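Following this message is one structure expressed as C-alpha cells.
Only one protein chain is missing; all other protein chains are in place.
Coming up: chain A.
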Amino acid sequence: MQKLKGSAGFARQFLILLVIGLGALLFTFHNEAFYQRPLAKVEQVHNEKAVKQTDEFKNVDWQTKQHLRIKMLNGKYRGQVLTVTNTYSYSGAMDQRYRVGNEIFLTRVHEKNGELHAAIAGYKRDTVIVFLVWLVILLLLLMMRRQGSLALLSVIVNTILFMLAIELDLKMQSSHVLLIFGVLALIFTVISLVMILGFTRRMLATLGATVFGTIAAMLISLLVFNLTQERGIYYESMQYVTQVPRPLFLAETLLGSLGAVMDESSDIVATIFELKQLDPAATKRQLFLAGRSVGQSIMGPLVNVLFLIFMADTFTSSLLYLKNGNSWGYTFSMNMCLGTVQSLISGIGIVLAIPIASALAALLLGKKAKA
C-alpha cells in the first residue's frame, strides 16, 4: 500500500519486524529454562474408552482418561520420562485433551521407588500471546507508521500506569479504591490525549469534555442507585473479587467507559475545529449544532462497542447457569446484570459528552452571533 515511496525502506522494515517476530516465537518454543515451574513435553498418548456421564439436569457428556508419556524439559529431572494421567470431557470447561507435542506445567514432582511421579498443573500458552502481540504490532506499524507507533506507545504507557495503580491499591489495602482509580483515570486521559493531539487547545477542550462527561454520568448513576436502593444489582456475582466489591465495580465502570467517552469527545472537538478553519465567521450556535450532529451519528455504534465487550465476557457462565436448570431471569441476574449496568452507565457518559464537548469547543472558538 505504501509501495510508491521508499519501497526499499518498507521492505527492510518488514523484514526486521518479521525476523524479530520469528525470533520471539522461537524463544517461547524453547524458553523452558526460564521457568521455575517444572515443564514437560507430551511424547506419547494412550486414550481409554470414553465414558458417558449424565448429570441431574439430563446433560449428557463424555469423559476420557488419558495416559501421557511425558519428558521433563527443565529442572533437576530434565530429560527423564514419566507417565501422568489426565481426564478430559467433551465440553472441556475445566479440562482439556492433550496431544503429542503439547507442553505442560507439572506440580508435585517427586521420586518414589526410583520412579518419577507428578500431576498436571496446566498447559503452556505463552506462545499464543507472543504471536498475537507480534501480529498486532506488525499490522499497526506497517499500515499506519507514525500514528500506529503513537497508538502502540499509548497502549504501553497505559498498561504500565495500570499496573502501578494496582500495586498502589494493594499497598493502601484497598481503602481508597475509587480515589486511586479516579486519579488514574484522569492521568490516563491527559496522557492519551496529549499523545494523540499534542498539548493544544483542542486537547484541552477534549479533556474537559471527557472529564465532565464521565463525572456527570457517575453522579447521575449514583443518584439513580440511591433512589432505587440498588435493587437488582448483585455485587456478589462479581468475579475474582478479593476486596470490597462495590467501589471496585464503580472503578471498573469508570475506567471501562473512559476510552469511549474520549473517542467521542475528540471526534466532536476535531469536527468543530475543522469547521472553524473552513468558516472563521461561524457562530457559537452553528458550531454547537455541528458538534451535536457528529455526536448523534457516533453515539449508537460506540455504546454498542462497549456493550458487546462487557456482555461477551458473561456468555460462558450464563450458558452454564442455563444448563444447570436455572431460569432465564435468574441467569440474567447472576451473570449479566453487572455488565448491563456498566453498559448503561457508559452509555449515559457517552451521551452526556456530546453536548458538553460541543458546548466547550463552541465557547472556545465561536463568535457571538450578531443581533
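To be clear about the criterion, a contact is a pair of C-beta atoms (placed from the backbone, for glycine too) under 8 Å apart; a residue touches a chain by one contact, two chains touch by 3 or more; residues count from 1.
Everything below uses one rule, namely that contacts and distances are computed from a predicted model.
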Name per UniProt, for the chain absent here [options: "Spermidine/putrescine transport system permease protein", "Integral membrane protein", "NADH-quinone oxidoreductase subunit M" or "Extracellular solute-binding protein"]: "Integral membrane protein"
Residue of A:Q13, A:N47, A:T64 or A:S91 in touch with the missing chain, whole complex considered: A:S91
Option touching the unshown chain, where A:A50, A:I215 or A:L255 are the choices: A:L255
